[in-house]
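What follows is an incomplete set of chains from the complex, kept in their original frame.
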Amino acid sequence: MTLVSEFNEYRERMNEVILEKDNLPLKRFFSLDHQMYQEGSIDVKTKELLGLVASMVLRCDDCIKYHLGKAKECGTTTEQIYEVFAIANMVGGSICIPHTRRAAEYWEILVKE
Amino acid sequence: MTLVSEFNEYRERMNEVILEKDNLPLKRFFSLDHQMYQEGSIDVKTKELLGLVASMVLRCDDCIKYHLGKAKECGTTTEQIYEVFAIANMVGGSICIPHTRRAAEYWEILVKE
Amino acid sequence: MTLVSEFNEYRERMNEVILEKDNLPLKRFFSLDHQMYQEGSIDVKTKELLGLVASMVLRCDDCIKYHLGKAKECGTTTEQIYEVFAIANMVGGSICIPHTRRAAEYWEILVKE
Amino acid sequence: MTLVSEFNEYRERMNEVILEKDNLPLKRFFSLDHQMYQEGSIDVKTKELLGLVASMVLRCDDCIKYHLGKAKECGTTTEQIYEVFAIANMVGGSICIPHTRRAAEYWEILVKE
């Protein structure tokens, strides 16, 4: 099992555990999280890159993985991904470097799949 | 060994390593950390939930585990825990979702023990 | 005009500016923010204290003011507020002290009103 | 003097104070900060929106103002700006709301200038 399938499997399994508790505001929060990245006056691909850079400066590895997966589906190139990485490091500082390493590792796998 | 015993064992072992170094201000800091959650004009259970929500918005998995354990001992219900999770996600944003997943996994184990 | 009325006036005025833009996900987000603090298996007053401690460790002065106002309406005592301040400082560190100063100033006004 | 000119005047004046100290790594850091937003495989406007969302989730009012100014120059519409605000709030949580209020106030001025 690759890092990618492992991440997706855990994510789906735990989302189920959370959502079956039927906390209505939390379910709405999860649903709203999807709506944010729908096509609007900004296109889906750009929105995924916005989600990626935000996840990176906030240093959330799982969020980074999620948006890398989506960015790949939208046809983002490696060159573009690294321009997002560069801005994230600049804004968020060198503490983003370890997250960039793990993001780079994940991206290599996505590209090869 | 479950996630719970593994967490507690490492925590105790490393606390010993730290405290035996006899850095007095650091020892006082560790001691003060316990005093904060003592019964006062706010009851112990509520204080543990305050510690939990603070740990969650600051996205500290180990702190979340610790307060989940304490909240369980105080008789917090699953419904109440998820209301804390909901507020934490609202205040701290979707970057708290991966921490909520790990918290949910840990809570499932606590409930079954 | 006190700090309290000034805060409330600006907050309401700018919320209007934001909401009239009719960004649907953002409006839902604002609405969800209110739903989180409704009575549930945890009472409203405790939820406001959860919101307060979360705002304090994340060091959001305006969020602190908002929850202090709500906590006052719910009958929170000064002793209880300071127990929340204490936990917030412990969890969030000495960088919370300046926010505690501003929170203390605001609370003095709320108590006198 | 509007919020916009006040911000720009202080920013330029203090940058001078900082740069005249001739700390070479710090000067390179300031210079690198500009290079990050140059046209690349991602266009300048998108890069400014990336800088904006990153600034918003990290809750840096001055950084938000700076990128709002740049986004305006690049022809970003109000509808697009609010889609960025929405994503920032979702990722960063309700603690971003007060920053969104100040950002909305600043944007109103930029649009009218």
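Note that the chains are named A, B, C and D in the order they appear, and that numbering of residues resets to 1 at the start of each chain.
Here is the rule we go by: contacts are C-beta pairs under 8 Å (C-beta built on N, C-alpha and C of every residue); 3 or more make two chains touch, one makes a residue touch a chain.
In this text the structure is predicted, and so the values were computed from the model without any measurement.
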Total copy count of the complex, if 4 are in place?
6
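The working rule: only the chains that are shown with their structure count from here on.
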Could you compare the number of C-beta pairs in contact for B-D with that for B-C and name the larger?
B-C
Comparing which residue numbers chain A and chain B contribute to their contact, where sharing over half means same and under half means different, the two sides are different
Nearest whole angstrom, what separates the Cα centre of chain A from the Cα centre of chain B?
26
Centroid from C-alpha atoms only, then distance chain B to chain D, rounded to Å. What do you get?
36
For chain B and chain C, what's the span in angstrom between their mean Cα positions?
23
List, in ascending order, every residue of chain C touching at least 2 other chains.
25, 29, 32-33, 36, 55, 58, 63
Please output the residues of chain D touching chain C within their complex, sorted ascending.
59, 78-79, 82-83, 85-86, 89-90, 93-95, 97-98, 100-102, 104-105, 108
Applying the document's contact rule, which stretches of chain A touch chain D when the two form their complex?
32-33, 36-37, 40-42, 46-47, 49-51, 53-58, 63, 77, 79-80, 83-84, 86-88, 90-92
Chain D-facing residues of chain C, complex
10-11, 14-15, 17-18, 21, 23, 25-26, 29-30, 33, 55, 58, 60-63
